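If you scroll down you'll find the structure; I have some questions about it.
For this depiction, one protein chain was excluded, whereas all remaining protein chains were kept in their positions.
Letters A, B and C name the chains as they come in the text, with residue numbers starting at 1 for each one.
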């Protein structure tokens, strides 16, 4: 299979379940909503070493938010136990503190809920109020009043959807990955949690040499080791590759993001191969076959 | 004292010691250096609920970095024990993973050092190399090779330098705070760790009503509680205020940031009062008198 | 009528016909498409002193462009005669020169066309090629090859749709205007051609004192002249106001932009009045009654 002359490997991405909370942050302008959303989703690239995975799902117009203000939707992904703690801390420290923000549940239909009781910050001065049909707490603060919901739906979603963008040199592969990542930003229901949506240093589980390492470089995908690693997966002529990792609310939106991202990468000159990462299918319950999604 | 007709309260900001690491992140373009720096300094507004405080100190031109590429300098601030862990995790998860980055020590003269051994990620394929006079490790990764120093100087700096920007309404106070925060970005040696550099909901230590809370709203500075709190500190006519919180490498740069920030805020129409926060001088060893720094 | 407690004046915006060309600019990434689009739509705020009015209508995903790459759609508005010249010059100087761009007609159904013969730049080395069903010229250039259509549909659209955002002080009015302008960016078919989408200094036709001036300050809407101008239109308590000016492909999309923009402005604290500008209905054939569009 080829797209725009770029060969697509007949393989699949292997992905895993994760618990996800979707939070709508509104503010006086889109700009301020994005500032809060960026801080709240920082230090959240990979569950390996970060307390969660998080990212901005999309920008919301005033017509799409409970309080009729511009907003951003973020996804926070973690194990069920860690998820609550992370939502609490990130909303308390990065959104409640941010100018003009309000917060609403982005998964109001979800059967399971977590409670995020920020209103104790009000020290007794807080009170309840309905905004756009949502039960909110109002907390007096320095800028005036903070408004926010405190129950957030959580669902079991998908983490680790992925594909590789390979190129004849590093800049071609990087621009291919950027085109992919930018395109995925417009797909509903997904995030790419790494900086700029791109992973430069994908890993394997564990380490052959250093037993204390939970993860280490995936030497089969290292172009500079191509001649040294017998079972290298780096095709001839590829000198750089990037991984796009996608977390999403369900399989459908991860598939859509993979398909759109791959197609975008294949329009970039110097991108020469597309593949995806898996662990032989033994670890993750989800398999996204590139040939069936494209 | 007045600046541009805006009264400045005769008070001081009280601040605390913190350990600081300064890390230089370079990349193929300034844009990519900033993407990594933004992720690495996210979820790091306040030591109260975040694992550290962190922010972007400034942008560096190619002439200012060890490898002659564009870069960004970040500060990470925490207790000594937490600092090492946070530098390790944030570099490993947010910078090593980010396209084209390299990492260098921004405090090479510091007497104390922390070791950040990312090279184990190389699983034996890593090797050493000198770059710009710095001893670096090179790790084969998917995009090619990651290059980075692994010893970082740490020094005892200052956390919690601050001032309040008060306004006749919320938007005036917010724009005043934004003008201040933007200006502080050009001061060397400091960061403002909150979203957009601004705190909307400053806190007091503990809580009167909820004993389990480590911090709660500072009701004396809440404009909507002005009539209800006998010892309110909100001047008549002020309906919103924001706090600018500054961490810095030493007292001098925190003073400079406070002075420049306050002056900038006072150029914004509708900003009507400037003050600063302290705990009566009992908690922090540093006092920044507004009248002496301005 | 009130929205969020903000009174809306029972008046209308008066608007005029204009000829419009819609051009799709694609590039290797959205970022590069936007850089070209920004340059191509600069110095184009008002037909009074600029050679045309122009702005970015929206961002296009790869699925929405003829060559499957990310893009931006721009509108260029002028008299029929000036329009062709402006499209030629702006595409030749600001888009053909910009990295990785291609250009397509955004109004392929339009009955009238203008010819924009950039291919002469190829000095005989140019050739024709079909891209996404569009007849294009390919021009060898330094970066490789430029690709572009050379026939562009033009239609008679609407210029000068508008409303006023008034506030209790300047920063409140400005943030209200910004919220409006940001929101309008997501409405299809329209642009706001002024910097940040906002006019700080709306004008009247001609000048009372200086006969050589084609336009001068609209003293009836100047808050600082409220006491001096007998027929002032500035309501009591308003100390600043901004005008949002909208050009669009048809009346429907201008109405939609006005409605969404006004609603967004009314969510901003300190915005206290909404009105619109007209010339008594004698000049423009279009009247947009605020009460009927909201």
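For this structure, a couple of remarks:
Convention: a residue touches a chain if its C-beta (ideal position, glycine included) is under 8 Å from a C-beta of that chain, and two chains touch if they have at least 3 such contacts.
Bear in mind the structure is a predicted one, so any value in this text is a computation, not a measurement.
Residue C:36 is the one among C:36, C:154, C:254 or C:274 that touches the chain not shown.
The hidden chain makes contact, of the residues B:82, B:113, B:220 or B:263, with B:263. Check C:124, C:230 or C:280 against the missing chain and you find that the one touching it is C:124.
Although one chain is not displayed, chain C still touches it through residues 28, 32, 35-36, 38-46, 48-51, 89-90, 92-101, 120-125, 139-146, 164, 170-171, 173-174, 177, 194-196, 198-203, 207-210, 212-213, 215-219, 221-225, 228, 239-243. Hidden from this view is one chain, which touches chain A at 167-172, 174-175, 268-270. Seen across the whole complex, the unshown chain contacts chain B at 4, 28-31, 61-63, 67-70, 144, 175, 178-179, 182-183, 186, 260, 263-264, 267-269.
In this text, only the chains that are shown with their structure count from here on.
Rounded to whole angstrom units, the spacing between the C-alpha centres of chain B and chain C is 39.
Between chain A and chain C the centroid-to-centroid distance comes to 34 Å (mean Cα coordinates, whole Å).
Taking each chain's centre as the average of its CA atoms, chain A and chain B sit 25 Å apart. Multi-chain contact residues of chain B (touching two or more other chains): 170-171, 174.
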